[in-house]
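Reading through the structure tokens given below for one structure.
Of the protein chains in this complex, one is absent; all others appear in place.
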Amino acid sequence: MTAIPWLSILMGVSVLGALGVSFLKNDKLAKQATLGVSLLVLVLAVVMTVGFSPNGDRFQYAETYDWIPSFGVHYAVAVDGVALVLILLSAVLVPIVVLASWHDAEQGKRSVRTYFALLLVLEAMMIGVFAATDVFLFYVFFEAMLIPMYFMIGSYGGAQRSYAAVKFLLYSLFGGLLMLVAVIALYNVADKNSFLFPELIGAVTDPTTQKWLFLGFFIAFAIKAPLWPVHTWLPDAAAQAPAGAAVLLVGVLDKVGTYGMLRFCLELFPDAAKWATPVVIALSVIGIVYGAIVAIGQTDIKRLIAYTSISHFGFITMGVFAMTTTAASGATLYMVNHGFSTGVLFLVAGFLIYRRGSQFIADYGGVQKVAPLLAGAFLIAGLSGLSLPGLSTFVSEFMVLLGTFERYAVPAIIGTTGVILAAIYILWMYQRTMNGPTAESVAEMKDLNGRERWVVAPLIALIVVLGFFPKPLLDVINPAVKESLVNVKVTDPAPVVAVKEGQ
Amino acid sequence: MITAPTIEYFALAPLLIIFGAAIIGVLVEAFAPRYLRRAVHVPLTLLSLVGAFALVILQTIRGVPTTPAAMGSVAVDGPTLFIWGAILVLSFVSVLLINDEEQFVPSAAAVPGSAEEEKAITEGAAHTEVYPLALFAIGGMLLFPASNDLLIMFVALEVMSLPLYLLCGLARRRRLLSQEASVKYFLLGAFSSAFFLYGTALLYGFAGTVDLAGIREALATAGGTETLLLVGTAMLGVGLLFKIGAAPFQAWKPDVYQGAPTPITALMASGTLVAAFGAVLRVFWVALGNDSWNWQPIMWGVAALTMVVGSILAITQTDIKRMLAYSSIAHAGFLLVGVMAVGEAAQNALALSGLLFYLVTYGITTVGAFAVVTMVRDPGGEAWHLSRWAGLGKRSPKLAGVFAFFLLAFAGIPLTSGFFGKYAVFRSAVALGQGWLTGLVVLAVVASAAAAFFYVRVIVLMFFSDPSADGPTVVTPSWATSTVVGFSAFATVALGVFPQPVLDLAEKAAKSLFVQ
Amino acid sequence: MEPAEILSHTGGGAISLAWLMIVLPLAGAAILLIGGRATNKWGHLLGVLMSVGAFVVAALVFLQLIGLDPAQRRQSVNLYEFIPGVANIGLLIDPLSISFCLLITFVGSLIHIYSIGYMSHDPDRRRFFAYLNLFVAAMLLLVLADNYVALFIGWEGVGLASYLLIGFWQYKPSAAVAAKKAFVVNRVGDFGLLIAMFLIFAQFGTLSYAEVFPNAAQASQGVQTAIGLLLLLGACGKSAQLPLQSWLLDAMEGPTPVSALIHAATMVTAGVYLVVRSGAAFFPEGSTAGLVVTIVGVATLLAGAIIGTAKDDIKKGLAGSTMSQIGYMMLAAGIGPAGYAFAIGHLITHGFFKADLFLGAGSVMHAMNDEVDMRRYGGLRKLLPITFVTFFIGYLAIIGFPLLSGYFTKDGIIETVIHHNAILGWLAVVGAGITGFYMTRMVVMTFFGPKRWDEKAHPHESPAVMTWPLIVLSIFSVGLGAYLILSNRLMVFLGPAVGLPAELPGFHPISVPGLATLALVAVGAGIAIAKYGRAEVPVVAPRGSFLTVFARRDLYGDALNEALFMRPGQWLTRLAVFFDNRGIDGVVNGLAAGVGGSSGRLRKIQTGYVRSYALSIFVGAAVLAGAWFVVGTL
């Protein structure tokens, strides 16, 4: 089983699929082929997951080949629990996005098959970025994946697409280039002639150096995540991107930032991470509250969702930097859940916008009456956005706050106010779009069609099922997170009162 | 008591072949009938380049000489051979671009728009002198970085530059611009070479010799504080920095790159830059290698200014060739970072290999980019204004895609050769472990981020804007142009994914460093 | 007596099938929601069936439980691991939870049945039943949970159901706003509950009752109090206690059965449940937290009663009354084991008589074309005889008419409280008097006097499917109080779950507080009759004195919220959006514009004149030489 290069196969299938799709002449065939390829990747990813043993070696399905010996760079991929669930997230979201984007690319006079080919390229890179266990390889994917997304936003997005695409690219590139300096310096300081992640753990000992390198990595990840105050590219990018691309952007691409913090910032530079914790936690808390408040004030549905994500990313970074098992596992789970939750929110919003042709909340009203299914899906998506217990997002948010409280009570308390604010931004948006008298402009609106139901149903099912049974995911995540925290050399604070073993 | 000088003919063979072919070219101009000239020149030029390249390969295989040739005046060492190889390859593809009658004026002597010119056009006249001129320039380029004394370097500089001055003025379209570029390039080039020469004179006064090794020895004994030395190196530096287009000596570059016929721009932006950097390295590392703490701070300022000026001024350019010229300035700034990364032998080898690799990747991508520029045409010639490029991605997606790819390579996005080029150079700079140089690397990456803006802007124009109704046509490329574009694109991808073979070569070349 | 130890359930029987109680209605909700229009025909029947099924399971569990030795009556059934290392999903079957289960499923079933008739003309009746089922499932999870996490899932689940049902007629903007308000205000309470959970976890490393409760005393006094107060905040949100009371009055926008089930009988009492459930651990007798609970209770019971006096909307009047009655329960719950039985007892009897009143009000509205203004009622007793009789029984129960159920439970509370804290107790007596006034006012305005309704209305008695639940509820409203309180039946039954006071109280029908209460109630009723029965009731409400307006405006609660939170919140939001666009993004864009602008200016140095280029070379050379000189000679 382990001899099969699963990860390479996953990427290979996507890339070959992308090549194939780009050569197809028939748009419809291209869509079907893309769907087929992405489903194949999903099946393979699921099979791979089944074969993963959570309590076995930390990194499994490892492949290591020299790539550029002069630079000490390897093609080294492997997954631990954290990477695995994120790859799974990508594999699940892509076919759904393909299905959801069926007609998105047709609105402009742009090439439909290019859009779908880009999607598959992006999928390969998303898998690669999570699977890379070579820091340099990670960096390569980290930067390279900007390009397909850039084209997806720029070519297929809304009216302000060029501005948004350029802002997205330059912002990310700026952070990425700073990280490049840190990557180079890491190689030199560690002096291992290798970029392999396991070899680099604990390699940087000098505290000052650690701090500088940490900053180099962290700024890039903070921009990617995005953390307050370097978040302003996200609302523009997400609002202008086609709904499908927005899902992948916010659902997966941004997770690379938080994933990077957990994997690289913490494990490679544990002392610096601890040194930076107060600031990061403070920024996270600000992000939670600020993102939520600004979300309340938005008039554009997609921008609103984008700001909610900024708030949610505050939770994730807070969980990562709280450095307790519960919080870090929660943060990892949050990454997955947020992908599903924001995914379905963006997609349903996309369906809504596609019908009416406007992103402005004010242009809607009373949709529930004419399109109850659409409204229902929107409501469930929204409720998952406000972390309603019983939906998957609750589990992760709860774990993050619970775990953070163990070490940083006050930030956790302030962060918990996000729970109240979330109710306001979600329900107010829902009220303004779906409730009240039916606006004339939406009176003729059609309810979800068969394809759209197939888009929404799996995500909602996942959100509900994971809301009640998060254990399968947590069982995969927990051992990996524990190992990470061992490398960071932190232990969870013990409860104040020693409880007798339960009856 | 003069002993007859020894000449290592084998080592110098590539040079001799190029110059020989150039002289044959002149003879062809003189004696061959007009209709035959072209048919002779093209194969002659290409074959001589191939032959020279083959000899470079052969020498590499037979082992790199460890002593300078021609009585110590020409150093054919590892880096030289690598640079030669690079220049020959870049020249070869540039010559393929030059092989386009549409690019050159039928009769340079005819006043633009005059009846004379009409006549020349209808007669199908052509300045086939461009081939031998180009060969002379290429010969100069080969000699320039190989010169082991400042006199040879000066001569090589002039041999390289003089034909280029002429070539710049031979554009078929927009002749006023072309001639202006030629005059500017000539006057400024001559001006700067006067500085070079004056610097040489002062160093000669300081060291009693113009031999690079001799200057190095003199430095070792005399220390680095003599006025002659300091002012001399400054003057010498002006001449060299002018050639690579470092700020504040960059002003000629945009004007000349824009006005010159595009194939010549390609040759200058690739071959000349490589040659000039080779010379910079040789002077600063060999002659002034023991004096690095004296010139590093100044180079720091120059590099910083260069990358900032290049990146920032490029942002608001509206002419594609001018924009690429500013981009070239910015890249020169990035390359200078590597020039400063000197230390012990291993560090030097690291920096040198990085620079060599960067030069190759940048040169190839640049030629490819200019090749694409030659293909996008309005009725009045190439479409230089960026607004004309709007919607090109819709009109001819493949060409636009390739061009976008080149731009991404310039921006240094991973999985393109440009990324590894930058990486290799920055790596060597960080490896020095000095805060001031690492700081410069940080500045460089910030400048790269700013520079990315204008590359991305072109992509935005090509892909995200809708094409105008009367947009430029994309000519069906000749086999030569397609070869150039194809080769450049392939190399940009290949070196972006598997840079190791070329890295190996660069490392091997850099290992022995420059002969002293 | 301390509460009994929580045992892991090992044996079989109904207890191990207790999860069916939750799953049945949950499945009902799922089927109705996913099945969509296909289930329209029989959806309401399925809903009823599932609710009744849950009741049957609850009854079976109850029977098994009372068959056990009292020390064995707290059994937890672990269902599955929810969040490894944090919480499981498990059920705690004990007298307290089963009491709630019986109340919820029984009253819930009746209201389901009633709704068949009440909602018969609504095209979305199926969806209504789905939500009702969802509510029942969530409420049962809330009370059955054996740890705080599972409780919280149910807690928010009922909040969701409440949101959906208040906003059931979402096309009415007022309903949509009310639904959102209810959810948001509840979230404020949830905030407290969440922090309480974090604190508990940080202290004890677990959230399971079985592990937390026995060890609670080991935590420091301050922590215990903090946890208690935070739990109270949660309870205030759900139970509409001051200062989070404002949503309940607006919640009356929902269909009346919803008001009866959720916003009177069951969900709003969840706060009381929470306090009682955690009582032994975090609100022990004489604790600060307990004292705060009693103060909140008294304040709310008075506020609710005052609000009730001024409402012309029959449902809002009842809502004020609900607030007030829950205030009584809180008051009792705050004083420790002596009060728990009365709190729960009042909770149960209130569940019946308040459901009875609300359903009666619904029946009236049904008859009056959904008119809710009591000023447009009058003289309905002849036309709606069954509704009148049942409503009247509910009325007598709530004002504490001797021997009806409210008499036993409310009087019990007052006596116990006076025993502990005289001031609070006498305030509760005053509240009882006001109750007498506003309830009498309601009955008089609705059923007595001349008719004041339009000619268009044709009042008619409701169908049997609606009146039968009323009848059943009114029967329970009569007798249940006596059954539960006399001979301390409920107190003893609840003992293993919540603990017992040192000595069991006796029942003293003739006591000073008891008589005072009766007297005050009589005075209140008398004033109401004098004012609304004898005098003309204007159809349009008079302006009223300052005090009346004060009461009408819900004691300015909404105004206060608006001034303190909404307005500043809106300002803050606008400020934040502005800051984000102009401030943060302004810096980003400004930086970009700055670079672009400097590019535009700097490129002018490239003048095109070759001599200026030469100058730059010349000056550059001079600078270079100078710099070299400086560096070299340093």
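As written, the chains take the letters A, B and C, and residue 1 is the first residue of each chain.
Here is the rule we use: contacts are C-beta pairs under 8 Å (C-beta built on N, C-alpha and C of every residue); 3 or more make two chains touch, one makes a residue touch a chain.
Criterion: contacts and distances are computed from a predicted model.
J.: One chain of this complex is not shown here; going by its UniProt record, which of these names is it: "NADH-quinone oxidoreductase subunit K", "ABC transporter permease", "Heme exporter protein B" or "GntR family transcriptional regulator"?
T.: When "NADH-quinone oxidoreductase subunit K", "ABC transporter permease", "Heme exporter protein B" or "GntR family transcriptional regulator" are compared with UniProt, the left-out chain turns out to be "NADH-quinone oxidoreductase subunit K".
J.: For the chain that was dropped from the view, give me its touching partners among the shown chains.
T.: B, C
J.: Out of C:44, C:366 or C:603, which touches the unshown chain?
T.: C:603
J.: For the chain not shown, which residue from B:68, B:132 or B:259 touches it across the whole complex?
T.: Of the listed residues, the one touching the omitted chain is B:259.
J.: For the chain that's not shown, point to the residue among B:44, B:83, B:146 or B:210 touching it.
T.: B:210
J.: Looking at C:49, C:292, C:457 or C:615, which makes contact with the chain not pictured?
T.: Residue touching the absent chain, from the options given: C:615.
J.: Specify the residue from the set B:125, B:177 or B:475 that touches the hidden chain.
T.: Reading the full complex, the residue touching the unseen chain is B:177.
J.: For subunit C, which residues touch the unseen chain?
T.: These residues of subunit C touch the chain that is not shown: 603-604, 606-611, 614-615, 618.
J.: In the complete complex, which positions of subunit B touch the hidden chain?
T.: With respect to the unshown chain, the touching residues of subunit B are 108-109, 111-112, 151, 154-155, 158, 162, 165-166, 169, 175-177, 179-184, 186-187, 190-191, 194, 197-198, 200-202, 204-205, 208-210, 254-255, 258-259.
In the analysis below, only the chains that are shown with their structure count from here on.
J.: Sort out for me whether A-C or A-B is joined by the greater number of C-beta contact pairs.
T.: Top pair by contacting C-beta pairs is A-C.
J.: Report the inter-chain centroid distance for subunit B and subunit C in whole angstrom, where each centroid is the mean of the CA atoms.
T.: 78
J.: Compute the distance, rounded to whole Å, between the mean C-alpha positions of subunit A and subunit B.
T.: Roughly 44 Å, centre to centre.
J.: Return the distance between the CA-based centres of subunit A and subunit C, expressed in whole Å.
T.: Taking the mean C-alpha position of each chain, the two centres sit 36 Å apart.
J.: Multi-chain contacts only, two chains or more: what residues does subunit C have there?
T.: As it turns out, subunit C has residues touching two or more other chains at 592.
J.: Touching two or more other chains, which residues of subunit B qualify?
T.: Expected reply: 453.
J.: Please output the residues of subunit A touching subunit B within their complex, sorted ascending.
T.: On the subunit A side, the touching residues are 67-71, 109, 111, 139-141, 143-144, 146-147, 150-151, 154-155, 161-162, 165-166, 169-170, 173-174, 177-178, 180-181, 184-185, 187-188.
J.: Which residues, counting only subunit A, touch subunit C once they are in their complex?
T.: That would be residues 167, 170-171, 229, 231-233, 290, 293-294, 296-298, 325-326, 366, 368-369, 373, 376, 383, 388-390, 394-395, 398-399, 401-402, 405-406, 409, 412-413, 416-417, 419-420, 423-424, 427-428, 431, 434-438, 468-471, 474-475, 478, 493-497, 499-500, 502-503 of subunit A.
J.: Over in the complex, which subunit B residues touch subunit C? Could you list them?
T.: Against subunit C, the touching part of subunit B is residues 183-184, 187-188, 191-192, 195, 224-225, 227, 229-231, 233-235, 237-238, 242, 248-249, 251-252, 254-255, 294-295, 297-298, 301-302, 309, 312-317, 450, 453.
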